[in-house]
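Note that one protein chain of the assembly has been removed; the remaining protein chains are unaltered in position.
We just call them A and B in the order they show up, numbering each chain from 1.
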Amino acid sequence: MAETDHSSAEDATLVRAARAGDTGAFEELVARHRDKIYARAYSMVRNEDEALDLSQEAWVKGWHRLKQFQGESSFSTWMTRIVINLCLDELRKQKRQRTDSIEEMDEESGGVERQMPVVTVNPTERLERGELRQRIDRAMDLLSYEHRTVLVLHEFEEMEYKEIARTMGCSIGTVMSRLFYARRKLAARLADLKAEI
Amino acid sequence: MRFKKPLSVCPGWLAALCFLMTFTGIAAPAKDLKFQALLVWATDAEKSPDHNHKPVDAEVLKKLRELPLRWKNYFEVRREHFIVPRGGAEKVTLSDKCKIGVTDVDGRHVEVSLIGKGEPVLKRIQPLSRGETLVLGGNAPDSTGWLVVLKRVE
Partner (left out) sequence: MIMTSEQQLKLQAFLDGELPEKEARDAAALVARDAEAADLVAELRNTRRALAGFEPGLKVPESRECYWSRIERLIQRLEPAPATAPSVSFFGRLRRFLVPTGAVAALVIVAAVAVLELGRPGVLARPETEMTSPDSAAFTYQDDANGTTLVWLSYPAESGFAEKAVH
C-alpha cells in the first residue's frame, strides 16, 4: 500500500518524506534514479564493482545530506553531483597511489593528439546501437581519467567549460585542451576499431 | 558479603556512582583539547618573497616530507596555539582570508571547518587523537601550494 503511494509520488514529495525519516520514500527515489547514478559512476571509474560501491555510497551520502537539498536543481542532478565528486575523489586517490605526486595530478598529456590526422569518415555511422556502445566502451577504457572525466562531465552531464573547471579544480584552458585531446583520442580509437573489422 | 554493610549505610546511588566513576573515568574532569595550527606555503622556490616567512621546523618538515607532496620547500606563514573546551568549539584566523574552526564532537572526533574568504569551504569530521595531525591543502597559483597543518597537542 505504502509502496504504491510512493511509486506515484513526485520526487519533491518523496524528498520531503525521506527528510522526515521515511526510508520507503528514499528507496523509491533510489529505484527511480539508480541507473543514472550508477551509469555516471561507471562512466568515470570504468569498473562495475567500483561503480556499484560508489553509487551506493553516493546514495548514503545523499540520505545524510537531504537537509541540504534545497531544490535549486532536480533531485537526480543533485545526486549526480554527489556521485561525481565521490568518483573524482576516488580517482584522484587511485592516481595518487600510482604517481605519488600531487603535481602530476594537473599534468597535461602531450600534444600528440593535436598532430593526429583528422578522421574524415564517421566511423560510427553504420554501427548498430549495441555495437556502437561496445566500441565506445572499449575506447573510453583507454582514456586517462582526466580525459574521460572531462568528456563525461561535458557530454553526459552537459556541464559548461567553467563548471567543469570548478568541479575538477583546474583552469578553463585545461578543460578545453583535455576535452579536445579526449575527443580526438576517442575518434582515433573508434576509427582503429572500425579498421579491425 | 563484605561490601553489604557499607553499601547499605551509604546511600546506594552514591556508592554506585563512585563505582561507575572509578571504572568509566567519567568522574575525571573532561580535559580541554589543545591544538597547534600552522599555515604553510609550499613552493619549489628557495626563498619566500615575504621575509617574515621562515622554513617550517624540522618536525613539521618531516611530517610533510612523508606525505605525497613534492614541493622542495615549505614556509611557515603563521602559527597559532589554541584550546577547544570539551564539547565546545574554537575558531582561529590564519590569514586575512583563511580561518579554521575546530569543534570537539565527542572527545574522540573533531569537526574541522575551513573558511576561505569568509565562506565555508570544507567540513571534515574524523578522530584526532593526541599527537595526530590533519593537513588540509590545495594548489595555489604559480605551481605553489597552501597547507593548514593542524596538530592535536593534548
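The definition used in the following text is that a contact is a pair of C-beta atoms (placed from the backbone, for glycine too) under 8 Å apart; a residue touches a chain by one contact, two chains touch by 3 or more.
For clarity, every value in this text was computed on a predicted model and none was experimentally measured.
Peer 1: Among B:P55, B:G101 or B:G137, which one touches the chain that has been omitted from the display?
Peer 2: B:G137
Peer 1: Pick out the residues on chain A that sit against the missing chain.
Peer 2: That gives, for chain A, the contact residues 23, 27, 30-31, 34-35, 38-40, 42-43, 48, 52, 55-57, 59-60, 63-65, 78, 81-82, 85, 88-90, 92-93, 96, 102, 111, 114, 118-120, 122-124, 129, 132-133, 136-137, 151, 154-156, 160-161, 163, 165-171, 176-177, 179-180, 183-184, 186-187, 190.
Peer 1: So that we can see where the missing chain sits, which residues of chain B does it touch?
Peer 2: Residues touching the hidden chain, for chain B, are 7-8, 11-17, 20, 24, 26, 39, 41, 49-50, 63, 66-69, 77, 94-98, 105-109, 114, 116-117, 119-127, 129, 131-141, 144-146.
Simple rule for what comes next: only the chains that are shown with their structure count from here on.
Peer 1: Taking each chain's centre as its mean C-alpha position, how far apart are chain A and chain B in Å?
Peer 2: So the centroids are 35 Å from each other.
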